[in-house]
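Here the complex is missing a single protein chain, while all its other protein chains stay put.
Which chain is which? They are A, B and C, in the order written, and residues in each are numbered from 1.
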Amino acid sequence: MTEAPPATVKLVYFAWVREKMGRAEETVSVPATVATIADLVQWLRSRGPEYESAFERPEIVRAAIDQAHVKPHATVAGAREIAFFPPVTGG
Amino acid sequence: MTEAPPATVKLVYFAWVREKMGRAEETVSVPATVATIADLVQWLRSRGPEYESAFERPEIVRAAIDQAHVKPHATVAGAREIAFFPPVTGG
Amino acid sequence: MAVRVQMEDFDIGAELKRISDGRTDIGAIVTFTGTVRGGEGETAITQMTLEHYPGMTEAELERIETEAQRRWPLQASLVIHRHGTLRPGDNIVLVVTASRHRQAAFEAAEFLMDFLKTQAPFWKKETRADGSGGWVDARECDDTALTRWQGAAATSPRVKAAE
Partner (left out) sequence: MAVRVQMEDFDIGAELKRISDGRTDIGAIVTFTGTVRGGEGETAITQMTLEHYPGMTEAELERIETEAQRRWPLQASLVIHRHGTLRPGDNIVLVVTASRHRQAAFEAAEFLMDFLKTQAPFWKKETRADGSGGWVDARECDDTALTRWQGAAATSPRVKAAE
């Protein structure tokens, strides 16, 4: 990993992820060691009990980067907005 | 075949069968030798040029006995109304 | 659960309202509307006349509807078919199916249309702009469409999984 400065990214939460988080959005400075969505989830879980609760079962939380669905291995570099939410239940 | 008396049956025609026949319905006395729809078609074809024209390709004319679809080998005994028509094209 | 054979047009919004008003047990409603296509130029259709077999038409439509109800858990169903003289853009047929889940509603509507197309005694006669026209030929693919329902159980495995 290079010693790049932390990246600022907007995080948005929906449904029970939002409820467990206690907020709908926030802007965080992500350390340069965070390369993927999975890394980001792992890093977020260390930030406090609400994060721990929201990502208790990280395998069922879905993510989107800049409003497009992504998988856990997706790279977060350059992302402006990252969303976390449960599997969708519309229709 | 037994020497049963001729049976009286109402025949109804639709679409181009009706047009070729020049009439929508008629009542005929069917000889007792006519056992099936196929027999009836063969007997009708001998009755005149309009029948010959309507049943020129008997394999594409469909039949119904008392308002239910039947196959050529269906028996006509007891039928009150026998219909002849082209393959259906509704919907 | 109804079939209607009529000359008059139908109002899809009003029919849906009649089916679902005051009901909270329906989760999915599918409608199919068949309309007269016009085409262009000399072969454009100017008029479409639908002949049918009064009595047998209603009996066949009811038989098909009953079979759909046997195969899928339907909260409601409706088939309306027009006859008489129609013009391009006019409605011909309406099928409505209502169920708790979407797959049953979709499958039942397709089933109703596939059987209606091949079993209900209607015949279309076209008149074209150049004066030609005539009775519409049955389409082989309509018979082919039927084969997919052969041997299907009372409830398809996919619907069962969705219950």
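We adopt the following convention: a residue touches a chain if its C-beta (ideal position, glycine included) is under 8 Å from a C-beta of that chain, and two chains touch if they have at least 3 such contacts.
In this text the structure is predicted, and so the values were computed from the model without any measurement.
Hidden chain, full complex: it touches shown chains A, C.
Note on the undisplayed chain: of the listed residues A:V41, A:A64 or A:A79, the one touching it is A:A64. Annotation for chain C: contacts to the undisplayed chain at residues 11-14, 16, 20, 22-39, 88-89, 100, 102-103, 105-106, 109-110, 113, 139, 141, 144-145, 158, 161-162.
The chain not shown here touches chain A at positions 12, 14-16, 64, 67-69, 83, 85-91.
Here is the rule we go by: only the chains that are shown with their structure count from here on.
Work out the mean CA point of chain B and of chain C, and you get 28 Å between them. The distance from the centre of chain A to the centre of chain B, each centre being the mean of the chain's C-alpha atoms, comes to 74 Å. Mean C-alpha positions place chain A and chain C at a centre distance of 48 Å. Multi-chain contact residues of chain A, defined as those touching 2 or more other chains: none present. Contact with two or more other chains is made by no residue of chain C.
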